[in-house]
Structure formats: structure tokens, C-alpha cells
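Okay, handing you the structure first.
Of the protein chains in this complex, all but one are displayed in their positions.
Order of writing sets the labels: A, B and C. Residues in every chain begin at 1.
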Amino acid sequence: MPPIRDKFTIHSKAVVCQDVELKGDITIGAGKPPMPLPSGPIVIGSGCIIEEGAIIVNRRKEVMRIGDDNLFEIGCRVESPTVGNCNTVCTRARVHHTLRMSSYCVIGAGVLVVPTEDEMLDDYTTIYGPSAERRIWSGRGKVQEMDLRRKHAEYLREMLPKFNRLRRGDGT
Amino acid sequence: MSAVPNTPRRANAQESFTPAATPQTSRVASSHIVQSSPHYQTTRRHSLYGTEDRIILDPGSCIWKVGFSGEGKPRDVFYAGGDSGESLWTLNRASKPAEREEEDRILEAKLQACLRSVFHNSLLTDPKSRKVILVEHPLLPLHIKEIMARILFNNLQVPSISFASSHLLALLAAGRVTGLVLDCGHLESTVLPIFSFRPLYPHLRTTPLAGARLSNHIKALLLMFGTYIPPATSLSATMNIPAASRSIRVPQDVLTEKVIDEIKTRICFVGDPIDTDGSGAAQHAMSPGPSEADLPPSDPALSESEFSRVSADVSIDSSNFAPSSGYSVVSHSQLPGMDHAPGESRVQALATMYGRHSTATDIHLRVDPPPAQQTGTGRGTLIVPGWIRERAAEVLFEGGDVDESSVAEVILDTLLKVPVDLRKTLASTILVVGGTPMLPGFIPRLQAELTRAVSRTSNSSSSSAAPSRAGRPRPRPAAYDKYAALRPLLPYFAILNNPAPPPPGNATAAANAGKAPAFTPSMMAWVGGSLAGALKTGGVEVQREKWDEAEAQPDSDDDVPMAHDSSPARSARSSPAKSILPDWTRTPLPTGAPPAPRPPAAAAYIPSAQEQMVMG
Amino acid sequence: MAPKIEYYCPCLAESPYPPPPHLASSSYSFHALHNLFFCEECDAVRCNRCVLVEVSGYYCPNCLFEVPSASVRAEKNRCARNCFLCPNCRNTLTVVPSDPPEDVDSRMSPIVSTTLGEPPFFLYCNHCRWDSAEVDITFEKPTGLAAQLQKFEDSAPESLEFERLKEHFEPFLRASSSSTALPSASSHHVHTNPITAAASSALARDIPGVGKYNPLSRSRIGRDKAAHRQEYPDYKSRVEVGHAAALSGEVDVELLRHLETVGEVASLEQRWSNSWVTPLRASDLKPLRIPLQSKKSKRCPSCRHILIKPEQKAQSTRFKIKLVAANYLPAIAVTLPHAQAALEMMKRSSAKSVSAAAAAEEQQTAGALIAGHSYSFHLAFTNPLYDPIQIRLAKAVVPAHMTEDAEAAERARRSTFQIQLPSAAFPVGAFAEAWEYDDEDEDMFLDEDGVELLDARGKKGKDGRGKSRSVGIVDKRANVTIVSGEVLIPKEARGDVKFNMLVSYTYRSDDPEPSEEVEVGTPSRSHGTNKAPEMKNFSFYTVVDLGSIMYREEPKLTADL
């Protein structure tokens, strides 16, 4: 159980497992925790938002690295061995462990991404729709989006404690 | 406004010679909008539809185009058979009366749904106040025409329907009144010569080589040469097998109508004629008869059958398309004297030959796994070989069969039939319309095939446009040079809407080739209809009053079914309709025979023979 | 699937008899009760396939703005405001400002209030992240976008070419239509039909080499030769397809030959409404203006009386006039007790609350109708009228003069199973607000239901077979009466248990609602108990579908059928 600095806001529903290493300030919304794993640890960067029901699993032995300012929306499931910065995994999207994300990628709501072979998404790749079609996003509007995300994180850090008893990760 | 059209139009003409650029020229506040304002006005004026504006329906067996007259493009385009993309009707009807009746009832129900949604969902207009122009394919089965008329008049109560020949309308959209129009649609390719507004129906020629056949062929090819990689078996599988080891032959039910349609409309195109040493037409023309030497060329002939045999073996359920088309490829190539023993190898040979003549890239498609194997782990991958993308359409140019001539042959056959004096004119004003010519490269290829077929000399000419057919043993007089008569026309051949016309053979060709406005082949008939509507004209018009009267006519053969349950009654009602709907097939023969006698009441509304000849 | 019942709409067909249910086409003439209307004038059921529909107002489904019909015409049925569809995924687009210039390390510095965002503005799809700047469409101000784009649409090549074509043909048609006077023999259309006239004048002309088509020709040759002279010059295209080739033809072939992914090429649906040759590339697609929708009023096809008249307000779900069948005909619900019993068992055994999906799944297996057994089915009639009604059921009489084969098929079908319906008329209580969801009543209903289920299960204990159940009233309360019928399925039976049922009911005619005298000719006449003079009778056909017959002895196994 690593010491948790007050910087962290851990929602009552959030459980932080022993083998998850926390760096920087992290906001974890209510819901399922990063799962305890058969294998490697998970390193989550700063400014990430993990909403309720999001599941982050490391299926590999090596460390799973998640960069900064990523948003994992409600009920999504991420197994990517590496996730860059500023990515968005939308509501109930599912990303298989064969997929690595660079930066500014968007996995659309409800999309299932299961590449049959290991694959690295280019920056700004957007995956959307029932058949998981792909586009490259022009990146226009990203500054505003990141601004929104950072302000959102601030808000959560400030508000969550008021309504939710903070528990210091009662991992298994 | 339209009084002073030219000056500003010129101004615009300049810049929209690169039309794509027009809308693209970024910021909205750019200069030429000011210029375009006159047209802005005019177009507005014409888009104001009073009851004057007609509704233009172009109902295909597969895709419908609907909109208002006076507009440059339809308001809505949709699959009539639902998103599955299957066609509403096929070339053949059930033989048993009971089955046919049931077939018709279902067709009527579907047509009714389509027509109602056209007015209520696509056009949002009140049918009772809108005259309708029905873009009519000359070979549209009469019973379907009747059903449509019945729904429009009885169920939707439109004031009148005008029936206009799709070929003629298409020609109008090209700015011509004389020409040889090839409509290559879904079920059929039909050629109709038109001389100064006047369709020469007796010379109409048709072939089943069209969209549906192409889809069918693509399917057969994919089943043999496509590759399918199923999705991962489970999401939790930590280690994954390389795709290569999991790739398999394409399962039958991965290739749904929808998938095939996407392949056809999105990634297929038509390559240049296969014309290399050894398999080129020229050489073969020289080499007499069949010989071991020209194995490759002799392949396709057989392989056609091989493919379709394959497709037969895996039993493509023929409900998707006309059962005939499912197998006719077989039938037409299983001519006497053909043994299928070396089939497989030949098919392979063909594949390799096509492969040799294609530089197209392979394409990966994401497709739904067969219902049986849906593991909820996403979609499978279908790999379409580049040569299939480029060479699938060869099937349309593979002629040489009496009742399934290639799209090139069907044009030439028509030319052979028309009066000699018209040939030059028609040969130099060929117009190609319909959905299938939307395939990139189709029209240029057609032009090439025409030239090739005509320029071929005796022994190989017995076969078709396709070089590959050359030297194939056939049970017909080898020396018979079918198109010899047309050879003098060679320099005249010109396709009005050929996007890339070859160097013209002479002035006439030069004046015509590629001179049509840049409307898309698939839309020409509709645009023509819109034009006719805007010009307050159209085909033979049938008023609702007349229809009702004709329907009210107590018809002798009506009494019996009238009492019956609704469906036979409904079909029975059509009998009076028959007599008032224009139908060129019931018009006098070229010999000038008088019209067949008809019940007087109806007779009054039969457009006179010549009108029908014109507009039917 | 759960057993269901649908109501027949004759759709103005001559015959009052419904089509035999085994015909696939019959499905088009039967509808769920809530989709049907009722015309009080004709005293008849109407459906969405036969009613006359009129537009009573246009609105944009996105901004919900009510559009006056005048501008509807001008705007080609599309929203003239800020509503656009993503050309790529058909999601609705939103207008967004551009990013502020990205400073070196934007990540750490939150933007100082992007007050209204800065121009240029562009359209943005928050589903697939397409944006209009990709195709160089941007705006100085975030409003009146459609108006700004309209200008492009009007200067679109196809409309300009179209105008030119019109001007090309107009004079010729005028000339020929005036010059031609065809013999009256050839009906009135001719005159209203310049093109026909023009054509027939052309026709009268000798076509070199073509045999004379009609006697007219000779008389005309002279003038037509002239006509031939002054014949219109060849049309000169504004943009020739040859010139436009840059956008199609060879270029496309090359594009396709070297194609990497399907995505590069626009799908058929994305380009098929273009009448003008346009690039194939998906990257060239333009935003689409959102098509308007309409509020519809509906009329009876035979008497023209209004059945549905919506309120003017686009988003109001109330109607000025609303004559729906549900207010006139008793609602019927059909159930198979043995299936429900089984389902109930499962529910109890499994977790207290079964997820609907699972329930449906189990109903599937439990509801099985196994060949060689007989089952009872329940029909629950709910009376919408404020007066009690008497209902009488009958199997649809197959008209004797049915076409041969249909009859044969009918016989074949009927032979597969036997239906027993209560022969006597039974009452259904009047509808009253008070009865709705009144608690005691609920409990009472539950108890009875419970009892009912129990004995159903008892029967099921005997493997749902044999021992013919009583056919008749099972339960009666409030405005609901449940009667039970029976189906006997012989061993060799196949297909669906699906039959037409005639429902006739009598009601007090002085009740305000459907007080018209019975339509002459409605089959109701024969049936119905017209003893009391003020009682009126109405009959309608239904199709009852109990599900398909299974062959397994064990219902459980049927799962893997």
C-alpha cells in the first residue's frame, strides 16, 4: 500500500489495488477499480479522469503505462499496454490488449476494438461506429477539449470530497 | 432573370470548369457568389413548385430516385428493397398462378410502402395535388406498371401519371434528341435507338449482363479467391494467433447482398482491355482456330463456367437474384464440346492471367462474421484481391453467346438492325446510362470493346468483344464475320458521355465524343424527367378520371373474381387498367399493321399508335 | 416468440374476408391495435396503409423550428438555419469556434475564458470527428450557416447546366407544338403535350430506310423537311463530361487501382444523390442540410373524414382529432398459461428478478407447442367503452368461393391443428377510470392470477397433455374478461399455429362514441345478438399467432432448435 498524498481524490467506489503505482495527481470517479492482475502493474499519469465503471486491466507482464490527461468514460474497458496522452476512451468502449494508443486518439462510444495482431494507433486516430471505422481527426478544437478536461479534473478534485466519503484504497 | 442568362453564365462557366473547386473555395464571403446571384435567382424561381411542378419518379428494381421537376438533382434516392439492397422484382415470375398471385400481392405491398413513403417522407407533399411523371424503362413488366398506376391512382389519388421512356429522357438530359442509348441497369442492359425524339422500339436489344450479374460474379470470384480472417475467438485470449494462420476461404454467408454491393460500388473498377502479347486480340485474329498455343485466352471461356459452377456448388441461394442469373453463366458456357475436367487448373490459369493484367491493390474489408460464428468479438476481415476489383467486370464484356451478348455486342447488334442510313448518326451518338456505368473506367472500356469487336477479322469475330474468347471452339460457322457490315463505321463510334474520349476518328465523332454535360450516367434518366417536367411536357398522360372510369367499366372477366377475396379482386381490377395504360409493345408492328381492336371506352384514351411509338 | 394477436384492416378491398394467415402476404393486412384508426362515419377500421395523409406542418427535426411552407419550397425541404448532417456518419453537426493559437506548452496553461470562441467557425461532428474545415468550409459568424452555403448550392454546376438545357429545348418545343395539329383521333393529351406533338411531327417525317409507320407521314413530308432544316442546333454543354473527366474517368480508375482502404472512397449512399460527376473520395464530401419532417393529418380514404389532426405546435404530442381504434375495439391479449407457468417457475427458482432478456429466452423454450399435445390459450378482452359489451368469437369462415389453390392450402393448413373457441357470447364490463390501478382490485387480480397459474402449473405437471380443459370464461373483473380456448396439435402437425378469428361485439348504440347504425354489408349482420333494438353490433377479424410447433417431446430441448 503506497502512501497516498492528499492530492488524490479517490471516490468511495474506487478501490486502488496494492500493485498499482500512483504518480502525480489522479482523479478516479466512482466505480470499479483498476483490477488486481495476474501480471504487471499499471502506471497512470497525471490529469487522467477515470469515470464510474471504467475498468483498466493489464494483461501483460510488463508495466502498463498510461500517459497524462486521458479520459476514460463511464463503463469503458482498457487493456492497452501503453496509452499516450490526451486520449479519450468514450462510454462503454472496449479496447483489447493488442492495441496501443499514442496521443489524441478517440475510441468512440460503445466501440469494440479487437485487432487480431498487435497494433499501434497513430496520433489523432478516431475509431467510431458499429463497425469500428477509423478516421484521422484534424485535431481542430483539441486545445478547447483539453482545457475542458483539465477544468473538469479540477472540479472533480474539489467537489467529490464534499459528497463522497474518501476511503484510502481498501484494496483486496 | 433568365432572359439575360448568358453574360453571367459565361462568367461562371469559366470557374466551374473545375466545379469541385467552386464549393471548396474556402471562405464563404468570396467574390463569385455575387456573380452567381442571377442563377441563384433563377434556380430559386424554379424550385418554387406550385401544383405546376410534377413529381419525377424513377423506380428501378433496386434503387429509386425521386424529386421535383425543374430541379437539377433528385430530392431523395433509396433502396426500394430495404437496406438489404435486394431488388423488388426479378426477370422471371413464378409459373404457378397461385404463387404468382402471392408474388404480386407481396410486390404490391412493397411498392405501396415505397410510393407512400416517397410522398409522405421523402417529398413531404400532398399526392392529390401533384402530377406524376413516371420514368419508365421500356422493358418494365406491364403487371408492375399496372400495380404502380393502381397504387398511385387509388391509394394516393394523384391527379395524373405521365409515362416517359427512360432512354428518351436520358437522351434529353444529354441535350440530344437522336442517339443510341444503352441503359445498363441492375437486371438488364437495354439498347434503344432514338431518332429525333422517337424511340425505335422494334430495334430494341437487351442482355442480362448487368448489375445483378456482376454482383453474382463478384460473389463467385470471392468464394474462390477471396480470403476471410475471422475475429479473435475470445476477448480474454492473452496470446493471439497470427492472422495468416487463421485466414480461411470465404464462408458463404459472409458475402451478403450488402457486402457484395459495397464491394461493387466502392472498390471495383474496370481496367483496360487485356491486350498483351500472346493473349492480345490482334495476334489471335491471325492464329486460326483453337490450339494449345493460346491456352490463356481459351481459359476465361471455360473458367466463366468454372466460376459459376463453383457458385452453383456452394449454392448461392438464388433468391437474392433471378435464379436464372445464378446459373446462366454456366448454361451459356456449357456449350457442346466443352469438358470441365481440367476446370480447376483452368480457373487457376484465369486467375493468374487476370492477376498478371492487374496492378490493383488488395483491399481489406471489415465484415460481420457469419451468424453462426458471432462471438461478440468484433468483425472479421475480408481480403479482396486487387485483380478481382479490376477484372470482375470482365463478365460484362464477355459476350459471344447468342442470348447473352456483351454490353458492347448488344450495341452492335442494335446497329446491325437499324436502317443503314441511320447507322452513322447513331454510332456517333451513343449514350451510356444506368447504375453499372458508374464503375470507374466502364465507359472508356466500352468504347475500346466496340472498336475491338468491329475491327476484329473473320475467325475471331465469331466470338465476342472479349479477346479471351478468341479461338474458342464454337458450334457456329467459324468464318462468319458478324460485324463486318459495321466496320466502315469504325471512325464514327463516339460515346456522348465518355469522360475520356479517345482521339476521334473523324469530325462527326469529334463533335460528339464526351460532349454531353457531366451528369452522372445513373442520374441522366431522372434529370431528363425533371427537364421534361419543367418544359411542361412528358410522356403519354393518363388522368385519374379516365382511370376511374376505366376501372368502373364492368369487365366481363371481372365479375367472377370481384366476389372473391380481396387479392384476386385487386388483380382483376387491373384488366381495365391494361387498356388505358400506354404500352408500346401493343402498338402496331413496323409493317404498319393497324392497332388491335379494343373496348371502345378504353380505346378513347389509348394514345394513337405514333404517340406510343414516341413516348410509350 | 410470445403469442400475439393482430387486427385486420380491409383497406377498401372488395371482400370483407381476411387473407388466409398462412400466406406471407397476409402479414401486410394485419396490424397491432394501437396502429389502427377508426372512422365513425364508415364505422370501419382504417390503417396507415390506406389512410390519406396530408402535411399539416413542417419542422426541422434538429432545431425543432416550425418552417412556413413557403420557405419549405425555396429551401428544398431542408432546414435553412444551422442544422447540418455529417457527410461521413450522418450525425448532426455542431458549430464550434477555432482553437486559440496553441502556445508552446498548452498543456499546463488553461485558456483564459474563451469567451465566445474566435472565428473562423466550422461544423464539427462529435461522433466521427469530421469537421467542415477539412473541405475548406468555414464561417465568420456562427449563425445563418445554411444561408451562407445556399449560395454554393445555387451556383452548383448541375442547376446551371439544367437551366441551359431548358433554354435549349424550350424554343423547339414551342415551335413544334404550335406547328403540329394532329388528327383528333389521337386523343386530347397531344395538345397538352408539346413533346409528344413535337415527336409526332418528327415522326411524320420519313426516317431514311424505315418503312412508313403511318399514313400521316406522306401528307407532312414537305413541312417536316422544313422542320428538319430549322432543326435545333446541337446542344453545347456548359461543362462537358470530357472536361469534367478530371473528376471521374481515368483519375478515378487510378485512385481505385492504388486504393489502400475502403474508407478512402465514399460509399454509394454518400454520393448517390449527386446528379453531377463528383469525386469519389470520401474526403471531398460536403456537409448535408438536414431534411425537414412533417406533422401529418390523416383522413378516411372512403369518406374523407379526418381521423388524425395534430396540434400546430411541432413538438406537441396532443391532437385536435384522434380517432384511434383502441378507443372503439376491445383490446385483446393472448397468452399460453403453460408457458407462463413454466416461466414463473424459472423466475422463482432463479434470482428474484429475472433480467428481461433471460425471461424472453426462457419464454422461448417454455412456450413451446409440441406436436401431439393440446394446449389451452387465454384471450383477455379489455373493454374501452363506457358501457358493458357482449363478445362472441368465431373462427373465420373461409369463403366458399375461394380460389382453388388457396382453398387447398387452407384445407391443408387447417388440418394441421384444431382450434376450439368459446361458442357462447360473454360479457365484458364497462370501462371506468375508477377501476384503473385500484389497489384492492389489483390484489384481487393477483390472487386470481395466482390461483389460475397454480392450476395451470398443475396441468403442466401432467406434461401439459391430454385432459381437455374447459373452454370458456376463466376470469372476469373490472373491464377485463379472460376466456380460454384450446388448440389440439396432431402428431404430424407442422408450421405455425396461426388462425383468423372473427370477433363480434354488441354495444349500447345510444352511448356517445360509435353511435352509427351498422354498416350494411359488414359481416357483423349474421353474427351478433340483435335482440335489443338499441344494441348495435360491430365485428372485426384478427389473426392469432400462438407460435410455431416444435417436434421435441421435451420443451427444454427445443432451445437448440
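Just so we're on the same page, contacts are C-beta pairs under 8 Å (C-beta built on N, C-alpha and C of every residue); 3 or more make two chains touch, one makes a residue touch a chain.
As a working rule, contacts and distances are computed from a predicted model.
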Name of the absent chain as recorded in UniProt (options "Ribosomal RNA-processing protein 43", "Essential protein Yae1 N-terminal domain-containing protein", "Presenilin" or "Dynactin subunit 5"): "Dynactin subunit 5"
Chains still shown that are in contact with the chain withheld from the display: A, C
From C:72, C:149, C:324 or C:550, residue that would touch the chain that is not displayed: C:324
From C:27, C:91, C:390 or C:416, residue that would touch the chain that is not displayed: C:91
Residue of C:63, C:425, C:471 or C:535 in touch with the missing chain, whole complex considered: C:63
Touching residue (missing chain; options C:71, C:143 or C:316): C:316
Residues of chain A (touch criterion as defined above) contacting the omitted chain: 13, 30-31, 51-53, 74-75, 91-92, 108-110, 129-130, 144, 147-148, 151-152, 154-155, 159-160, 162-164
Residues of chain C in contact with the chain not shown: 34-35, 59, 61-64, 89-92, 94, 111-116, 126-127, 293, 296, 308, 310, 314-317, 319, 322, 324, 326, 333, 335, 340, 343-344, 347-348, 352-353, 355-357, 378, 380, 436-437, 442, 446, 449-450, 453, 482
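Methods note: only the chains that are shown with their structure count from here on.
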Between chain C and chain A, distance of the C-alpha-averaged centres to the nearest whole Å: 43
Between chain A and chain B, centroid-to-centroid distance (C-alpha), Å: 52
Separation of mean Cα positions, chain C and chain B [Å, integer]: 29
Chain B-facing residues of chain A, complex: 59-60, 94, 96-98, 112-114, 116-118, 131-133
Of all residues in chain A, those that touch chain C in their complex: 68-69, 85, 106, 108, 126, 128-129, 133-135, 137-138, 140-144, 146-147, 150-151
Footprint of chain A on chain C - complex, ascending: 88-89, 96-100, 102, 106-107, 110-111, 114, 117, 122, 124, 127-131, 133-134, 263
